[in-house]
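A single protein chain has been omitted from the complex, and every remaining protein chain is retained in its original position.
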Amino acid sequence: MALGGFLRKLPYFFITLLVATTLMFFIVRNIPGDVTYVLADQIREEMGVTYEEALEIAYVMYLGFRPEEPLYKQYVDYLLNLLRGNLGYAYSFRMPVNDIIIQALPWTLLVLSLALGISFAIGVVLGLLIAWRRGGILSPVVTAYAAFTDAMPDFITAMLLYIFLAVRLGLFPLKGAYDPDIVPGFHPAFILSVLHHAALPICAYVVEHIGLWALMMKGSATSTLEEDFVRAAVARGLPERRIMMSYVGRNAILPLVATLAIQLGSMLGGSTLVERVFSYPGIGYFFAEALMRRDYGLMQGLFFLIIAGIIGANLIVELIYPILDPRVRRETR
Amino acid sequence: METVSVEEGFRGRLSSLYYNILKPILANKRATVGLFILLGFILMATIGPILVPLDLTMRWSERFKPPSLEHPLGTDYAGRDIFQQIVHGSRDVLTIAFLAASFAIAIAVTIGTLSGYLGGIVDYVLMGVTDIFLTIPQLPVMLMIAATVKVSDPVSFSAIIAIWMWAGLARAIRAEIISLRQKDFIEAAKVLDLGTGHIVFKELMPNILPYIVINFVTMMRVAITASVGIMFLGVAPLSVTHWGVMLNMAMFAYGAIYVPSGIHYALAPLLFIVLLEYGAVNLAHGLDEVFNPRLRRYE
Partner (left out) sequence: MEPILKVRDLIVEYAVREGILQVVSKASLDALEGQITALVGESGCGKTTLIDGIMGTLPPNGYVRGGQVFFKDIDLLRLSERERQKIRWERIAMVFQAAQNSLNPVLRVADHFIETVEAHKRGLSKKEILEKASELLRKARLDPEVVLRSYPHELSGGMKQRVIIALSLILDPEFLILDEPTSALDIYTQSVIIDLLRAIHKEKNLSMLLVTHDLSIVAELAHRAAVMYAGKIIEVTDVNSLFHDPKHPYSRGLIGAIPSLIEDLSHKKPIPGNPPSLLNPPPGCRFHPRCPYATDKCKKEEPPLVKVNGGLVACWLYE
């Protein structure tokens, strides 16, 4: 029932993914070859094969294709590799990309989901309250705040938080996802440490984006308030709370849900910088590392993951939206 | 029939320019603030480097000095004056921003107008391409391209940034063109057989001109963020004085932020970046309020 929009968008997302991977393919072919040669040398030593064979192994392991084969075959090999779930080899870390992902992804997911959740929840409630009260003290404060944070890129906010709260005041750790002295596990000490380390990155996102959600909700709620069905609800004697939540709230939030995916995309993209600032070992951090170390294997693997993540987020929003807005559902009566 | 002298005509146009455009802009607080900030930076970028010489000799004994009369913003890790670097860096930052915004606007306007005006399969294909560019996130792609392709000059760097900036604007322009297309004066022009070129350039464009200007400012701001971000990661160090590179140095090299007075090295570019973006954002919003009456509601 709710699948109509989802199914329609599915092929489009596949195409996007394909285009992204093709783009990656061509970028990666463009890289300076010296890295592979070094790897090949190593392989030759370790495995005792000839240089040519080592080179070939290096190419395959590292980039996913054999250089001497015709272009289209390289492309197909490359795609097949990806489909098999092999995201490449991170040369500078001596690990398959997948291993790095397993370590890093949970942290990024933790930070992003908490950050998005908190900023969305608080922002939406703020925006609704401001619109409902038609001004009041909150409005100019929030508007000014939003205008200010809007102008600051998120990594700048991150840097400021880092410099003042972590470096200067020492309130928060300088790097890592948890205190290395604590053994990971589901006990309070560990969980506390994790939260302590994740606090600043989450803060950076929340501080940055809360204004955005609040203003968006304020705008949406303000125009919803003028709708006839709100006046009709008042005329019917419905209690204020009910009107605020089920009439204004539920209707005003709809356009924002569509923006959720876009926001997640930009957060995921920006995670490179933010995680780098905090030395927080998530996907973004390793992507930045890959860039700095010129580790193309890791670069392309993580890039693929980021794109897939964004597309996944878009798809999830497509699925959720019809549940919230009955007008979009395909009817089967 | 009376003829108007060239001078009078010119003066007439000037005064109409003043009344129709400058006056309402200056009346709007946000736009004025933004405008002045931006003008300040443009000044800094153009004549600043002439007035303030750049002395890059390393004097290790002078490192991380706090602000003083001699060094208004202090010194960096190698004893070089931060203020000079900021001034010279402003030229790099603004050049890239300007170029990137220009490229992005050019692409967006072309694609948006073609798509909106011609419709049909052209529209379908162009918008499909636009959507793909929209979904793929800007930063990672640009980082990868910058890391793999040798970027050596501001122009190509700006081009790379621009490639991922135009998508949203193209869609918006297409929407505007579509709504304009239905309007009466376009119908009239068509009936009068004034030619597609004329219609596009003389009728449609002037109507979306304010929109383009506003978005130019916004694009500049996006470009600044992008370029600073890329430089911050050390991916394309085009020049030593670009603020992004300064930030990179401050955070990751020579332990600047861990030294009490070294903080200026990080704060100075931060401050100026924020100020510049703040100016751009306000100008864009202010212009929007001036030219878009729909936004002017009594609160």
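To keep things simple, chains are lettered A and B as they appear, and every chain counts its residues starting from 1.
FYI, contacts are C-beta pairs under 8 Å (C-beta built on N, C-alpha and C of every residue); 3 or more make two chains touch, one makes a residue touch a chain.
A quick note: this is a predicted structure, and the numbers were derived from the prediction, not measured.
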item: Sole residue of A:Pro11, A:Gly85, A:Gly185 or A:Pro239 that reaches the chain not shown, by the stated touch rule; value: A:Pro239
item: Contact residue for the chain not shown (choose from A:Asp41, A:Asp77, A:Asp99 or A:Asp325); value: A:Asp325
item: Chain A residues that touch the omitted chain in the full complex; value: 134, 226-229, 231-239, 242, 246-247, 250-251, 324-327, 331
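Just so we're on the same page, only the chains that are shown with their structure count from here on.
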item: Chain A residues within the chain B interface of the complex; value: 12-13, 15-16, 19-20, 23-24, 27-28, 30-31, 135, 147-148, 150-153, 155-156, 159-160, 163, 167-168, 265-266, 268-270, 272-273, 276-277, 287-288, 291-292, 294, 296, 299-300, 303, 306-307, 310-311, 314
item: Chain A-facing residues of chain B, complex; value: 128, 131-132, 135-141, 143-145, 147-149, 221, 225, 228-229, 232-235, 247, 251, 257-258, 263, 266-267, 270, 273-274, 277-278, 280-282, 285, 299
